[in-house]
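The other protein chains are all here in position, but one chain of the complex has been omitted.
We call the chains A, B and C, going by the order they appear; numbering starts again at 1 in every chain.
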Amino acid sequence: MKEIIRITIALTLSCLLAGLVIGTTFIFTAKAKQHNEHLNVQQTMLGLLGFGPQRPAAPELQLHQVHRYIVKENETMRMGYMLPARCSGGGPGYVWVELDLKGEFLDRHDLVLTPEAALSADDRKKALAGILDPGAEADFADTMIIACLGDRRTAYLLPGEFPGFKTFIKAMVALDADFQLLGLEVIEHEEDPGLGGEITQEYFKNQFVGKSFEKIKRLTVIKEPLPADYERYLKSMGLGNSGLSESEAADIRQRYKDQDIHALTGATISSAAVTNGVKAMVKKFAYRIQVLDQALADGDVKVLF
Amino acid sequence: MDPLYIKLALGGIALLACIGLFFGIGLALAAHKFAVEINPKVEAVKEVLAGAQ
Amino acid sequence: MKNDVKAFWTLMLIIATLWIGGCEAPSFIKAAQFEETDRIVLTFAGPVDPAWAEDRDHFTVNEKPDPDILLDIASVRLSPDQSRLTLTLADPINQNQPHQVVVKEIVSEGRNMGTQAVTVSKPYFGYLISILIGALLIQNFVFSKYLGLCVFFGTSQKKSTAVGMGITFTFVIVFASLMSWFLYQFVLKPYRLDYLQIIVFIGLVSLTVQAVDTVLRKINPALFKAFGVYLVLVIANCIVIAVPLILADNEYNMIESLMLALGAGLGFLLALFLMSSVRERLDFANVPTSYRGLPIAFIVAGLFALSFMGFSGMSIF
Partner (left out) sequence: MAATTKTNMQLVVNGLLNENPIFRLALSMCPAVGISTTVANGLLLGVAVLFVQVFSSCTIALIKDHIHQRIRIPTYTLTIATWVTVIDLVLAAYLPVAYKAMGIFVRLIVAFAIITMRLEVFACRNTVTASFWDGIGMGFGFMFGMVTLGAVREVLGMGTLLGYDVLGFRPMLFFVLPAAGFFLVGFMMAMFNYVETLYNRRAKRGS
């Protein structure tokens, strides 16, 4: 009997101690982790828009986050968008707009939500709970970011995720106002180092840059080796010291603008996964933003972008 | 020191304590009921672990 | 003997679950499946009206997560017996994603059968098999993911040891993964305690192993003698913690988790068996002194790993 109690106490105590150590560490690191993740995303976004340490972003550049939800109520579905808008007090706030599946404007509500709180999924959920009908349920779908300079939309940033060769690839795509591709960043992946892992290399990602919306709709991968001059151009993009003169670079850009994506050596599947993923993301987004703009105009909703 | 994080940390401690208690009782009972004198398992482990050499 | 009985019941359980999972509510649309790259074929319970079928507006197709984006339908074709309908889409279908097809106001032999929706996805059974085969061969944990190597090299000298280790490991990993899956889905995730993943998963394995060790020692000494040594080694095998972590990351459901765990275990058994077969022969080979023992074993493993790369990218279903 004594033995039983001793073992039980010993194990419980060990677990309790372990819990204490881990719990304390968690309290001290959780905040930093969240902050870092946020900072990281911010840097990725600015990087995609062409800003960096050497080229700081204009102070009036605004990144507006738009969150998309799917609202389910008694077997019917509609789309819900959480959009940054000026709230009644004049400060930045959020507005909730519902569209039906065809894109017709249905309803709008003002949300009690600050831009800081809108970053956290929990706070958004809380704000939504106040305005949704009791039977309705809103499932978060995705977020898109609209970059604005003053009143002018300069770019769209789309975070997304698609199946790669091994597991999921997380990426972010930047589009300009005409849906021309400005840049691609691979945020997370688990492809094989040396093979599929090369999707993070500049010469692969930069192949996407400058593709027009029409081209993206039909983009595929080709299994031809990258031409030497094109490779040199891709590697030097954004670095400034390419060794290529302005006219040469422009010439190469022109020549390869409408080419498909050259697959990475030995990693056709990873290359195709990225290409198809980007293609699907851009196509869906372009459709949605047009529908949304139309609906906002119909419903006479004023938003910040 | 966000109260949310403290709550989560406390939840974690509680969970681990529960697991510890549950398995503690389970193992103790097992040890009691199926008591066998401990044989040199340690040697066996070492043999196979370091047996690579 | 005991193992056989256990294996049998596990198998029956899997079959039963699949059976129940495979049944669907009765509907006028009997079946819907993908065909080639851009087609969806609907099979109806009876003949439908050709005039009704001609109107493209009666059909909408969308990817399940995107109900607001309807895909363009290029053509609709009815089979001569009027019970099979082929929808050809303008673009290739992303078959990894389930698609929803809504068929409006079906007209069959003059009667209106109402509007029906059907979900088209790849056969689920095939998906399960692909997880199993994936973990077993294509993404073999030893040769393609490079995990569990310490125990792998430690116990692959003799075939008998290798098989013993492999079997013990398969049982432990299946059991541990399912337990971890339950705890993750019903405790860690809902209460946002996923920072405890590591300690909970490994703790479960190690405590269970200890319990089984104690009980088995008394209840079935013969079985313990055969497999007891390997029980403790299981804890020192990275795969045993990698599988629950992968399950948690990928949000698999229970059957999928079972398949991955089974694949991982059997894959380890396969790797051990292959390796031990080679190493038994290596004992008689004239290997340079410095390479005897482990070094040559590593090079053999490297050759295996290279050949397993040949499986990569293979998709069966």
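Just so we're on the same page, a residue touches a chain if its C-beta (ideal position, glycine included) is under 8 Å from a C-beta of that chain, and two chains touch if they have at least 3 such contacts.
None of these values were measured; they are calculated from a predicted model.
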item: Displayed chains contacting the withheld chain; value: A, B, C
item: Residue among C:Val151, C:Leu247 or C:Ala261 that touches the chain left out of view; value: C:Val151
item: Absent-chain contact - pick from C:Leu223, C:Met254, C:Leu282 or C:Ala305; value: C:Ala305
item: Touch criterion as defined above, residue of A:Cys87, A:Leu195 or A:Ala249 at the omitted chain; value: A:Leu195
item: Selected residue (touches chain absent from view) among C:Ile40, C:Ile138, C:Leu207 or C:Leu274; value: C:Leu207
item: For chain B, residues in touch with the removed chain; value: 23-24, 27-28, 31, 38, 42, 45-46, 49-50, 52-53
item: Chain C residues that touch the omitted chain in the full complex; value: 144-151, 153-154, 195-199, 202-203, 205-207, 209-210, 214, 232, 235-238, 240-242, 245-246, 288-291, 294-299, 301-302, 305-306, 309
item: Touch list for chain A against the chain that is not drawn; value: 6-7, 10-11, 14-15, 17-18, 21-22, 25-26, 29-30, 32-33, 36-37, 40, 188, 190, 192-195
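The rule we apply is simple: only the chains that are shown with their structure count from here on.
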item: Of A-B and A-C, whichever chain pair has more C-beta contact pairs; value: A-B
item: Cα-centroid distance, chain A relative to chain B, in whole angstrom; value: 42
item: Sites on chain C at which at least two other chains make contact; value: 195-196, 199, 203
item: Residues of chain A engaged with two or more neighbouring chains; value: 15, 18, 22, 26, 30
item: Contacting residues of chain A [partner chain B, same complex]; value: 3-16, 18-20, 22-24, 26-27, 30-31
item: Complex contact set, residues of chain B against chain A; value: 1-2, 5-6, 8-10, 12-17, 19-21, 23-25, 27-29, 31-32
item: Chain A-facing residues of chain C, complex; value: 65-69, 94, 96, 139, 195-196, 199, 203, 249-250, 312-313
